[in-house]
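Only a single protein chain was left out; the remaining protein chains are all shown in position.
For reference, chains read A, B and C in written order, and residue numbers begin at 1 within each chain.
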Amino acid sequence: MSLSVDPWIWIGALFSLAIFSFLYKDNPFYRVAEHVFVGAANGYAVTFYWHNVLVPALFNPLFRQGQLLFIIPFVIGILYFTRFIPKIGWLLRIPIGIYIGYYVGASIPAYIQAFIIKQVQGTILTPQNFASWSAGSWGILWSVILFAGVLCTLSYFYFSKEHKGVLGATSRIGTIFIMIGFGAAFGYTVMARVSLLIGRLQFLLGDWLGIIR
Amino acid sequence: MTLILLAGLFALAPPTGVRAYDTPDDGGGAIIIEWQISQDDQILDGYEIYRSDNGIDFEKVGFIGKGRTTIEDETNDGVKYLYKVAAISDTIRAYSEPSAEVMSYPQWINRNKINIFVAFFIFGGIILYFIYHARKGKELFIRKIAGLQAIDDAVGRATEMGKPILYVPGIGYIDYIATIASLNILGEVAKKCAEYETKLINPHIDPIVYTVAREVVKESYTKVGRPDAFDPDSVYFITDLQFAYAAAVDGIMVREKPATNFLVGWFRAESLILAETGASAGAIQIAGTDQVSQLPFFVTACDYTLIGEELYAASAYINRDPLLLGAIKGQDWGKLIIGAILLAASVIGIITKFPILNLFR
Amino acid sequence: MKIIDKLAKIDRRIIYLILAVVVILPMIFPSVLRVRVMPPVEKLFHAVDNVPKEKALIIDFDYAPQTAPELEPMGFALLRHAFRKRTKVLILSLYVQMLGLAQNALTEVIEEFNSVAETNTDSIIYGRDYVFLGWVPPPIIPILGMGESITNVYQVDYYGNRTDTLPLMKEIKNYNNVGLLVSLSGSDPPEWWIAYAQNRFGLQVGAGVTAVSASKYFSYYQTGQFSGLMVGMKGAAEYEEMIEKELAIKSRRIASEALPPLTYAHLVIMVFIVIGNISFLMQRRKK
Partner (left out) sequence: MKRTFPLFLVLIFGIFALLPYIIPHPIIQNTDELLRNNLLKILSAFALVLGLGSLLKVHTDKIKRKRENWEYSWVLIMTFIITSIIGLFGGVSGTGILPTSIGSFPFDIQTIYFNVVVPLGSTMFAMLAFFMASAAYRAFRARSTEATLLLIAGFIVMLGVLPLGNRISPHLPSFAQWIMDVPNVAGQRGILFGVALGAVATSLKIILGIERSWLGGGGGK
């Protein structure tokens, strides 16, 4: 039992216990920890947005080096504050429009390549894909099961026709694949979460209380 | 004799067949150099690349490990260059013959990306075709999604019990499609809250989504003719950090005890915290996300879960808006095409030797 | 029927208490379970083991405090493996927050070896046996730059010494002198090392990743781009098993110590599922 002497270890440990206390019930310690977290987290965000974004990308070029071109982002940015002025509140839609337009436009080609074309490439039945399992002739069976699973899952998300007859059968098979996939992912995630709990307890029992080595 | 022998011993075989050409499909400023490896490749340290823009003095511009046969050199457009490749082992070098003259320049179309834009135009065309017909008032059939019926029942339950409705829009940014679909559903739920005068609680993590949601809810209240009932503080920003947000929303679930929780949008690891605390507080929970990693938790802990694309279909179903329904029909056609391509490409892939996979880089 | 009703209404906090006890007890009375090593970890062990004498092993420490429980034991096991085999080691991080954890792992393992070493030859000496290169942003600069010259990218190491004065850096000039690079990360760095360093310089890459992001990385292991793969705390425990079995390294096996609590936690969760469903089915039949 060798208690730690570093004040910060004590602060970290007490905050951890305060959050864990939420498991018992919502209590003042938890709420203090919750609000300290919100305050500190936003303080940290403000620090980095200021030092790493606003100062180097806007204030230095505009005010120090006098590059007047930066008036444009400055003015559009200020439009965000029109939200507090009801009469000209609609001006808020200008920065939001620019922001959404750009991101939504950029997502189209990225989504098509990464989530449609590359996925089709991985599902097609070819000798190359059979070999990629590096499981010899079993690879053919795995590729066929993958192929059938993808088609059946796709049929589950087909909305234009009632799920009866053939479509009813394929969509039910599709749900089987979906549910097996969810179960497997759940199993892996349980291991990950329990590892994090063990990691936190190693900090509390080890670094703080010194019960375990 | 020994000198020649020694020279023979120490002289390395230079790389051969050096070829240089402008890198295709790029913004210029790059030239690709190719060569056959030297016979002494095994004992080499690697290959040095030399460049000259006047044919006389060459300067080293690159280096690459042994066994490699190509490298890309950064150049200025519009300048004529000559290249030599030297096999190097410690301090001994063997220079190749210089390549032919070459110049780099930018291209306007990247041919590798054409397949993406072909897919986009076909699919975009189908979507617009169906939206055009939807505007014409053509009846478009969409099958019933179980989760959507639950949205009406859930709002009804909260009204009967006189308890608030908690609408969590997820932690995604405004440009995430799941967030936009969630705002659509929020608009509908807000309309029902306005009609039945049920208290709505809508906590936010992203400042932009927060500002848009405020407008959506206010607009819904005015659409139902109850602009006065809109409480500006029912839609509010908490923090921009994932777990501070989850802890705060948990606090709301335990303190305010909403009868119905909507967990709709883009979620990450905090989804289980929200779904579990909501379940233990005894609320009816309707979840919806396209984040496949979080679906197992929603499916287990919630009464209804809109899986992936069903979330998008939900916003179309609720609004019963022909434009949205048109898009859903277009997406169904998209799936038919993907299924057909998979079947056709597999037949070609198995029967013929054609490298079908290269079409889908 | 009373038990069933009671079972159905076990209070949430009792479930938490049971899980807490089941996890804490095996931690206080540690025991190490025999671990079966699966192919992905075995391949990584042999890849590290086969790094030639004249070449170096690079370890990229890219885990944050929140993913440390799964990835830190991997860092310790790799360092012990390399130092026991007297393989030359270079250490780096692609992000500034990760440096602290890399430094912590390094000092602890060095201390472990040097406290036992008698002569100068079998102790681990900075500059001769290992170099801590530190951090150069943005990540693309070290990933590509080390292909030609490591000392050009990291002119100064983590401690501020000029790298070209260190004896080890005279032998290890670039990826040609690097047998293997292992990236420990919870996000994308392992993908970058393949996409940029392996494609252009033929660098051999291994990886240690968190369980949550595991499925994405299995496809790179399948295609052979990864020379080996450790997944989550279980992967770390498998590697600890390998270094104990093959090299008789008798040091603390943090990940393996976590296996008993992990096993009991999994069993308890599975038992909860079964009980939960039994009371659920009983109630449904009653209705």
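The rule is short, and it goes like this: a residue touches a chain if its C-beta (ideal position, glycine included) is under 8 Å from a C-beta of that chain, and two chains touch if they have at least 3 such contacts.
Bear in mind the structure is a predicted one, so any value in this text is a computation, not a measurement.
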Missing chain: touched chains present in the view: A, B, C
Option touching the unshown chain, where C:Met38, C:Ile125, C:Ile249 or C:Met282 are the choices: C:Met38
Candidate in contact with the missing chain, chosen from B:Val18, B:Val102 or B:Ile116: B:Ile116
Where the missing chain touches chain B, by residue: 25-29, 106-110, 113-114, 116-117, 120, 123-124, 127-128, 131, 174, 177, 180-181, 183-184, 187, 191, 206-208, 210-212, 214-216, 218-220, 223, 233, 236-241, 243-244, 246-247, 255, 269-270, 272-273, 275-277, 279-280, 290, 292, 295-297, 299-301, 307-309, 311-313, 315, 319, 321, 323-324, 327, 330-331, 334-335, 338
Positions on chain C contacted by the hidden chain, ascending: 10, 12, 15-16, 18-20, 23, 33-36, 38, 64-66, 100, 214-215, 218, 222, 234, 259, 262-263, 265-270, 272-273, 275-277, 280-281
Chain A residues that touch the omitted chain in the full complex: 7-9, 11-13, 15-16, 19-20, 22-23, 31-54, 57-58, 70, 72-74, 76-78, 80-81, 83-84, 90, 93-112, 115-116, 119, 122-123, 133, 142, 145-146, 148-154, 156-157, 174-191, 193-194, 196-197, 199-201, 203
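What we mean here is this: only the chains that are shown with their structure count from here on.
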Per-chain CA centroid nearest to the all-protein CA mean: A
Mean-CA-position distance for chain B and chain A (Å): 12
Inter-chain centre distance, chain A versus chain C - centres from mean C-alpha coordinates, in Å: 22
Whole-Å gap between the CA centroids of chain B and chain C: 28
Set of chain A residues in contact with two or more other chains: 185, 189
Chain B residues counted as touching two or more neighbouring chains: 293
Residue ranges of chain A touching chain B (in the complex, touch as defined): 19, 22, 25-26, 30-31, 34, 37-38, 41-42, 45, 80, 83, 92, 96, 99-100, 103-104, 107-109, 112-113, 116-118, 120-121, 123-129, 147, 150-151, 154, 157-163, 178, 182-183, 185-186, 189
Of chain B, residues touching chain A in the complex: 113, 115-117, 119-120, 123, 141-143, 145, 173-175, 177, 208, 211-212, 238-241, 243-244, 247-248, 250-251, 254-255, 292-293, 295-297, 299-300, 307-310, 313, 328-329, 331-332, 335, 338-339, 341-342, 345-346, 349-350, 356-357, 360-361
Residues of chain A touching chain C in the complex: 23-24, 122, 132-134, 185, 188-192, 194-202, 205, 211-213
